[in-house]
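Dumping the structure here so I can ask a few things about it.
A single protein chain has been omitted from the complex, and every remaining protein chain is retained in its original position.
Right after this comes chain A.
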Amino acid sequence: MVSLINTVDTGHEDMIHNAVLDYYGLHLATCSSDGSVKVFDVKNGNQILIADLKGHQGPVWQVAWAHPKFGNLLASCSYDRKVIVWKEGAANEWTKFYEYNNHDSSVNSVAFAPAEYGLILACGSSDGSISILTCNIEYGVWDSKKISNAHTIGCNAISWCSSTVPEPAFDQRSSTRNTAVKRLASAGCDNCVKIWREDADRWVEENRLEGHSDWVRDVAWAPSIGLARSQIASASQDRHVIIWNSTDFTTWSSTILHTFDDVVWSVSWSMTGNILAVTGGDNKVTLWKENNENQWMCINDDAAATNAQTNEQRTL
């Protein structure tokens, strides 16, 4: 049912940590331990390197694309404590648009807010804090806010709540979305997932989701497509993936998706939010789908690195 469409040889000199396609799925951005960020043109299954961005002095953990209405912008965060926003001016000419230096430790995660809110970037760092960087597009000036001590020991991942709140049909043309409350979820080394809400000009902790018994490695807010509920998936070193559900942002119910054989490192949702991909230390990527009875089913063991060496490794 699944086929390999192409293999991209990134040419990075060391392990990559993140690979993301842009809004239209035409450009692939990758980042690596070799300190570079690369951009590939991946139209029609070909891959052409169009930019090799060097600006970090350490492994680059994550990259994120902004909505194309802000132009071609790419954010990257690194072990060197920096967050860099790159901008494509003329075709294939990338320059540093903004650099943020206000973290005291490695920056692990970057995520652009839903475009309706404007050009906003959230960053989570090992120093335990989360920064929210807002760009005034008119003047190209950035403003930053910081949530200090969001997670003790460190923040591992950030995910925004999508702004698409279901609206009554008669209200189609209003701009209520622009005034919608901004929320984001973060995952930390304090075994918690936390939900943050913007309140006037501050960010407050709205909820603390406790259910994991080890570091939470990843968190992913499901794209809410026409649903009046919010759903978050979190992955932890305690071998659990938990699905959190809420209809009012005050009470969250949790369901353990599955207890895996090994640590779970990451979770990600498909674009329409109907499938969840889970990556674990068991060398497998599994796909999960919620059926009409609200039960989670593994739809396939999608990928497993199977070759002789793997087997040897796995049997150790």
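Methods note: contacts are C-beta pairs under 8 Å (C-beta built on N, C-alpha and C of every residue); 3 or more make two chains touch, one makes a residue touch a chain; residues count from 1.
Here is the rule we go by: contacts and distances are computed from a predicted model.
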*asked:* When one chain of this assembly is omitted, its UniProt record names it as which of these: "Nuclear pore complex protein Nup85", "COP9 signalosome complex subunit 5", "Cyclin-dependent kinase D-3" or "Exosome complex component RRP41"?
replied: "Nuclear pore complex protein Nup85"
*In the full complex, which of A:Asn101, A:Ser148, A:Thr251 or A:Asn292 touches the chain missing from this view?*
A:Asn292
*Spell out the interface residues on chain A facing the chain that's missing from view.*
1-17, 19-26, 28, 30, 32-34, 42, 58-59, 61, 67-72, 79, 88-91, 115-116, 137-138, 164, 166, 172-173, 177, 217, 223, 225-227, 263, 265-266, 268-272, 274-275, 277, 279-285, 292, 298-307, 309-310, 313
